[in-house]
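Encoded as structure tokens, here's the structure I'll be asking about.
Every protein chain but one is kept in place in this view of the complex.
Order of writing sets the chain letters: A, B and C. Residues in each chain are counted from 1.
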Amino acid sequence: MLDKNGIAKRIAKEVKDGYYVNLGIGIPTLVANYVREDIEVEFQSENGVLGMGPFPFEGREDADVINAGKQTITTLPGASFFDSAMSFSMIRGQHVDLTILGAMEVSENGDIANWKIPGRMVKGMGGAMDLVASAENIIVAMMHTNKKGESKLLKQCSLPLTGVGCVKKIVTNLAVIEVTELGFVLQERAPGVSVSDIVNATDGNIIVNGSIPEMEL
Amino acid sequence: MLDKNGIAKRIAKEVKDGYYVNLGIGIPTLVANYVREDIEVEFQSENGVLGMGPFPFEGREDADVINAGKQTITTLPGASFFDSAMSFSMIRGQHVDLTILGAMEVSENGDIANWKIPGRMVKGMGGAMDLVASAENIIVAMMHTNKKGESKLLKQCSLPLTGVGCVKKIVTNLAVIEVTELGFVLQERAPGVSVSDIVNATDGNIIVNGSIPEMEL
Amino acid sequence: MINKKVDNVIDALRGVTGGMTMIFGGFGLSGIPENAIAKLVDLEVSELTCISNNAGVDDFGLGLLLQKKQIKKMISSYVGENDEFERQMLSGELDVELIPQGTLAERCRAAQSGFPAIYTPAGYGTEVAEGKETREFDGKMYVLEHAFKADFGFVKAWKGDAAGNLIFKGTARNFNPNMCGAAKITVAEVEELVPVGSLDPNQIHIPGIFIQRIFQGDFYEKRIEQLTVRQKN
Partner (left out) sequence: MINKKVDNVIDALRGVTGGMTMIFGGFGLSGIPENAIAKLVDLEVSELTCISNNAGVDDFGLGLLLQKKQIKKMISSYVGENDEFERQMLSGELDVELIPQGTLAERCRAAQSGFPAIYTPAGYGTEVAEGKETREFDGKMYVLEHAFKADFGFVKAWKGDAAGNLIFKGTARNFNPNMCGAAKITVAEVEELVPVGSLDPNQIHIPGIFIQRIFQGDFYEKRIEQLTVRQKN
């Protein structure tokens, strides 16, 4: 079973040379730490920066240079700043190659719910609806079950949707799952996790074809 | 009767303090020469410049600084360059206060034709269709009749239209005419021109209310 | 050069009244029109509809207007980190319309650019699209979203001149350029008002034509919402 860093580490292997990547808050943010150093990748943040670097050294922070999580950041050589309309032109226009974000629920047909729980204070969708409606390549990073132990991979989402039919791949603490026209298809097991562990923790139908390899991290 | 410079001089009086103005080619270009010097006006050119100044001195021309007529220009302090989408945002968004352009025909209801003569080589509309569809304040600068002596102020345009119901005012070599819901309304006579001269040279219906003053230039 | 300079924030806000719809630049607390917001609090105008990506925090940004209950409705994409906001929203005192961030940006740009509406894929199939026209183009579904209509827009830039030309800095740029010219009157406040002619015409982010009034702010706190640093080895 993986921890959050393990999930991030597995997802980092999906990041290919030459990719522009948008990382959501939470587990996705950790992905940047595990991307291979011998490939060229640029991180985009929807508030208006391309070419993000690491956090600044103490005392070097600039209130005018933040990411979408409102954290102070730095930029790398080749970086650029731009306005919000241009930022979403990059996203909507599919110039960003990979979007990694968290979710509360994902359904068999790739619907995602990650912005609202009825009855609770709603903070808003931010850029998530634009990202999931636009990106060709969306990976969800999440725990396989919620705090109550209920599956987050469902036949149908119960929560208000963020986007429909958009998720292509899910990486959880238990498994790597592809979302296909036939529904969830199990691809890889987390270390020490059995196929039946995964099937039991999955509420939606999950297709298991042949023997399922353990993830390489 | 006015010459082209006279028409430009009369139109220049319509240019008010604080106006952003787009000038078409031909007579409209001459308007810049007659704008009062005690008012603040900025000229926009739709190829991407605001704050145009006079033509450059010989040898000081820059191939990268031209107007919509492809002429070399200069810029004044406070000028800016921008892309074509932003340029037409200024125009379509009605941030440009006044558009002055030439015409082949104008109709009683403010339709304008100025881009195409069937059977002749068509050069294209350039920005004219955007300008006339967008501007709140459009003045047409033209001769009252064409080279054959036929009126250019018509009941209905005979040539392919550039825009519909958009012209508010027409300044010709003979008269100043407003285009109202009732049709052409004669406002001013050019020096030495009688009301009947104007009515005779106007094919569309033209309303003459009371005595018509001679233009002040 | 058409002069847009006003002497101070009081002159900049002339004509502001209760019940108006206002657009505010900024993302989080970055690039917000601090001086205009402070003056709106002073003026005690209320029943405002505010369009802004965020709603500030309890004691800064638009949170200051919320504390004084001056806001009737917020149109935003994200409104976390604000207890008073939450209280007013749950009690029904505050009307909240949440819209996708890219849609917010583009509804501003549509207003700026004379487009009545745009088709965006964002929100299709979600409650954001409820009651809205949807349409297919090339096999993909889009939602029709309308241009904003607002009375005042308040933006904040780094440098500007009396002609209204603006240059923004870093990610404090965000929505600010897209909001210029999106309201009947756009008020720009700048950290530094520089002499006309000193900005490179080639490097101006927003030409002055989109701005009606410009002034230099008295002071910018530029509060950092999430100070995140790394240690030197």
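Following the convention adopted for this analysis, contacts are C-beta pairs under 8 Å (C-beta built on N, C-alpha and C of every residue); 3 or more make two chains touch, one makes a residue touch a chain.
All of these numbers come straight from a predicted model, not from anything done at the bench.
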| field | Which displayed chains the hidden chain touches across the whole complex | value | A, B, C
| Pick from A:81, A:115 or A:184: which residue touches the chain that isn't shown? | A:81
| query | Out of A:29, A:71, A:134 or A:202, which touches the unshown chain? | reply | A:134
| field | For subunit B, residues in touch with the removed chain | value | 45-49, 54-67, 69-73, 81-85, 87-88, 91-92, 111, 121-130, 133-134, 160-165
| remark: Where subunit C meets the left-out chain, the residues are 114-121, 137-138, 140, 142, 146, 167-170, 201-203
| Going by the touch rule given at the top, which residues of subunit A touch the chain that is not shown? | 18-20, 40-42, 44, 49-51, 75-82, 85-86, 88-96, 134
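The rule is simple: only the chains that are shown with their structure count from here on.
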| query | Given the two chain pairs B-C and A-C, which is bridged by the higher number of C-beta pairs in contact? | reply | A-C
| request: Report, in whole Å, the distance between the mean C-alpha point of subunit B and the mean C-alpha point of subunit C. | output: 36
| query | Between subunit A and subunit C, what is the separation of their C-alpha centroids in Å? | reply | 28
| message | At least two partner chains per residue is the criterion; list those residues in subunit B. | response | none
| message | Multi-chain contacts only, two chains or more: what residues does subunit C have there? | response | 109
